[in-house]
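Here the complex is missing one protein chain, while the rest keep their positions.
Let's turn to subunit A:
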Amino acid sequence: MTSIEVQQLTKEYGTGRAVDDLTFTVLPGRVTGFLGPNGAGKSTTMRLVLGLDRPTSGTATIGGRAYPTLHEPLRHVGALLEAQAAHGSRTGRDHLRVLAVSNRIPERRVDEVLEETGLASVARRRVKTYSLGMRQRLGIAGALLGDPEVVLLDEPSNGLDPEGIIWIRELLRRLAGEGRTVLVSSHLMNETASFADHLVVLGRGRLLADTPMREFIHARVEPRVRIRTPDATALRTALAGHGYDAVQHEDGHWTVRHARVDDIGRLTSQAGVPLLELAAEEGTLEQAYLDLTATETEFTAQPQEA
């Protein structure tokens, strides 16, 4: 299968470095979330991978080959870069036909991806009549046109309605499930957390993290357990006996920090504390991300707009 390999990639514009000595690999069979604030270099990296911009140094390849050397590239790599790329005066269907013929993709694929992205009913309307969400779907349809084994999507959930966001999540999961290589950039944490298996995090053009998402969160967010009990004294005694630190909240539930739900469950049961509720409080990607960026001195010194 095909990976995206980025090796010591650097891109300078004037005096600034949009991408700074970046090295990572995007593997097939999973959704890789490409995270970072606006201006972190995500879109630039994607353009470099697609051979649209020229790197100052380093290389970006797909399955070991530079993108411009691919024969009929849309059959190997599908990309969504900008939702505004389709000409407003063309119909959605004609926009896709133009792309299809350039790579000898059969015309039936045009109708298939229109169906798949829910655009079949508006396919013969001009793109300027489309909402942002529909343009986004058209861009995704273009990316899927050649049935590619590598899919790069830049902020695909922009402008999508809640239904569309669920759709894109399921689409990404399915594409990865079919063994494709899926790289999806976003600056929305909760959104990324809902579909990504793996994370590549950028800040100011540099690589901040390249880890599985669960690991990323667990390494950075303390595990917590949420408890409700009618017998506060018994609970406090039992927890204190094992060195746990518990805080009671106004509505009566307790939070035990640095604790796993398995341990607390066993402990309270042995101590005979009556429980009304016992749940693990999962750390969120947002918490982990903020923790990561807080440790980056550059971020705290010059916070970026997000």
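Following the convention adopted for this analysis, contacts are C-beta pairs under 8 Å (C-beta built on N, C-alpha and C of every residue); 3 or more make two chains touch, one makes a residue touch a chain; residues count from 1.
Heads up, the rule we're going with is that contacts and distances are computed from a predicted model.
Asker: Report the protein name recorded by UniProt for the chain absent from the figure; options are "Ferric reductase like transmembrane component", "Phosphate-specific transport system accessory protein PhoU", "ABC transporter permease" or "Cytochrome c oxidase assembly protein CtaG".
Answerer: Hidden chain, UniProt protein name: "ABC transporter permease".
Asker: Which one, A:9, A:60, A:81 or A:264, makes contact with the chain that was left out?
Answerer: Per the contact definition at the top, the residue touching the missing chain is A:81.
Asker: Give the residue, chosen from A:50, A:234 or A:261, that touches the chain omitted from the document.
Answerer: Spelled out, the listed residue whose C-beta touches the missing chain is A:50.
Asker: Taking the full complex into account, find the residue in A:3, A:61, A:103 or A:255 that is in contact with the omitted chain.
Answerer: A:103
Asker: What residue numbers in subunit A mark contact with the hidden partner chain?
Answerer: 47, 50-54, 67-68, 70-74, 77, 79, 81-82, 84-87, 89-91, 94, 97-99, 101-104, 142
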